[in-house]
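Inspection log for the structure reproduced underneath, given as structure tokens.
A single protein chain has been removed from this complex, and every other one stays in its place.
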Amino acid sequence: MSVEHSTSTPPGASRHGLQTLVCSVILGLAACGLLTLQAQVTVFDFGDPGPDARFFPRMVLWLLILVAGLRLWRYRRTPDSALGAAAGWARALAAALLVTAAIAAMNTLGFVISVAAVGIVLAWLLGERRLRFSVLLPLLVALAIAWVARHGLHLPLP
Amino acid sequence: MSSLRHHLLWILAALLLAVSTSAWSDDYPARPITLVVPYGAGGTTDISARQLAKLAEPLLGQPVVVENRPGGGGVNAMRAVSRADADGYTLIATTSSPTFVTPALRRVGYDPLQDFLPLLNYSGPYHGVLVSADSPYHSLDALLAATQDGKRLSYATAGALSGARLAFTQLARETGAQLQHVPFNGASGATAALLGQHVDIALVPAYRDLVKDGQLRLLAVLDDQPDPDFPEVPTLEQAGYDIQFPSIVALMLPRGVAAERVETLRQAFTEAAASPAFAKVMTKLNQPVRVLPGPALAAVIEKNLHAYQRLAEALKR
Partner (left out) sequence: MLLDAFHALLDVWVLIAALCGVAIGIVIGAIPGLGPTLAIALLIPVTFTLSPIPAIILLLGVYQGAIFGGSISAILLNVPGTPSSAATALDGHAMARQGRAGEALRIALYASVFGNVFSCLVLILLAQPLASLALDFGPAQMTALMTFALAIIVLFGGGSMLDAALMTLVGVAAGIVGLDPIEGLPRFTFGSFAAEDGLALIPVLIGLFAMSEVLLQAFAGRQQGPAERGIDAVSSQTSSPRAVGWLSLWKMRVTLLISSAIGTFVGILPGIGSTVPAFVSYGLARSRSRHGARFGHGEPEGVAAPEAANNAVTGGALVPMLALGIPGDAVTAVILGAFMLQGLTPGPFLFQQHGVEVYAIFEALILLSIPCILLGLAMFRGAVHVIRIQPRHLFPIIAMLAIFGAFSVNNSLFDVAVMLGAGVVGCVLRRAGFPLPPLLIGLILGPPLEQSLRQALLTSSGSTAIFVHSPIVMGLAAVTLLCVLGAAYQRYRAARRERAA
């Protein structure tokens, strides 16, 4: 879990890489949180002493802004980890969208079909082309999970 | 539920119907009944509901499948059941808080009076007003009197939106007592806080052994009847305050189920709840059996929902 500052990328090209991006996004989200705090947290007056429901979120969000800003400033000159290949992000995004689609379709298509579809497409995405492994294996696993869930664990799968 | 299996069961039921001549009037229940439990598997509500379901199965002639839908303090399950088909195949075993406490305080997405038909109340743990055994207060009156001259006492409850909290807020408003609410995660946390003397009072169920062991003292009961384990301890009403928090554990149906189906369910579950086998399990769980028919239960729910709604309105100002 150590921070690996990527050294393989050429210096200069990675001045503003993934870490800077992540810190900026955190900074932005924390600021948004502070701005919507008033609207998103209603406070009833029960006459309680001590801090109200907005106190802790406000404190955490300010600390977050502080630390994210500090992080940006402290490592402003160290080489950042590179963004990585666009094709890689496209594949990861495709995988994420695939699961999103499966979640959306689960109530209509049912657990087995949507989850097996996730497995099949993922296997294909990871480079498996043999039918036996890319279609049959995920399908069997999905069926096995569904069977155990219904009969062993009594879970109401969609 | 797999739709394929449902279809098969329907076909099977239809075949049976066609074959047997006597079954015309009596085709309910024709498939397994789902009993939703709004809490996780393994809790008191879950265990007692499973036991009740098991005892009702032979009476109904169909399996009763318990389905846990935890989350949101029971509100999620209530919302789901309120939108389920009113065909008599979905029931919920619910408790006080998602029935008449939480709906009085915030938007929950269902109306406990309009969307549900109360079928039967079968349990409900007594909630007590407890103080530590070395506390100077020996009665509720003494405790309230002590707070009226400037002293502030804190009371622990099982959670932010508990009925016990509302009952005590109302008590504080009516008597001018200085009572400070401190919510915990569940009754066990509140009991531990009282045992460690971090709070002055706790409003919790499941106090019997700690009181009998002399670690805690029971001053009053929040329910509408005294606890049979401690008949000498008064309810809030007996102590002279027109406030109650009746604890219910009840079966409810979505509104709109045909009357004869309701009657079939009512008979089967009432018989199961009154059986000695059910009483035996409930004794082990340290839970009372409190059978209350649907109309009486509906009255309890309606009365308290309105009372809490009025209180919430007053508090929001």
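By letter and in written order, the chains are A and B; residue numbering begins at 1 in each of them.
Here is the rule we use: a contact is a pair of C-beta atoms (placed from the backbone, for glycine too) under 8 Å apart; a residue touches a chain by one contact, two chains touch by 3 or more.
None of the values given here were measured: they were computed from a predicted structure.
Between the chain not shown and the residues B:Pro58, B:Gly71, B:Gly256 or B:Pro293, the one that touches is B:Gly71.
As for the chain not pictured, it touches chain B at residues 40-44, 46-47, 50, 67-72, 75-76, 79, 102, 105-106, 108-109, 152, 154, 159-161, 180-186, 188-189, 191-193, 195-196, 198-199, 206, 209-210, 212-213, 215, 281, 284-286.
Although one chain is not displayed, its contacts with chain A can still be listed: residues 1-6, 17-19, 21-23, 26, 30, 33, 36, 40-44, 46, 48-51, 53, 55-57, 60-61, 63-64, 67-68, 70-71, 74, 81, 84, 87-89, 91-92, 94-96, 99-100, 102-103, 106-107, 111, 115-116, 118-120, 122-123, 125-128, 133, 137-138, 141-142, 145, 149, 152-158.
Here is the rule we use: only the chains that are shown with their structure count from here on.
Work out the mean CA point of chain A and of chain B, and you get 38 Å between them.
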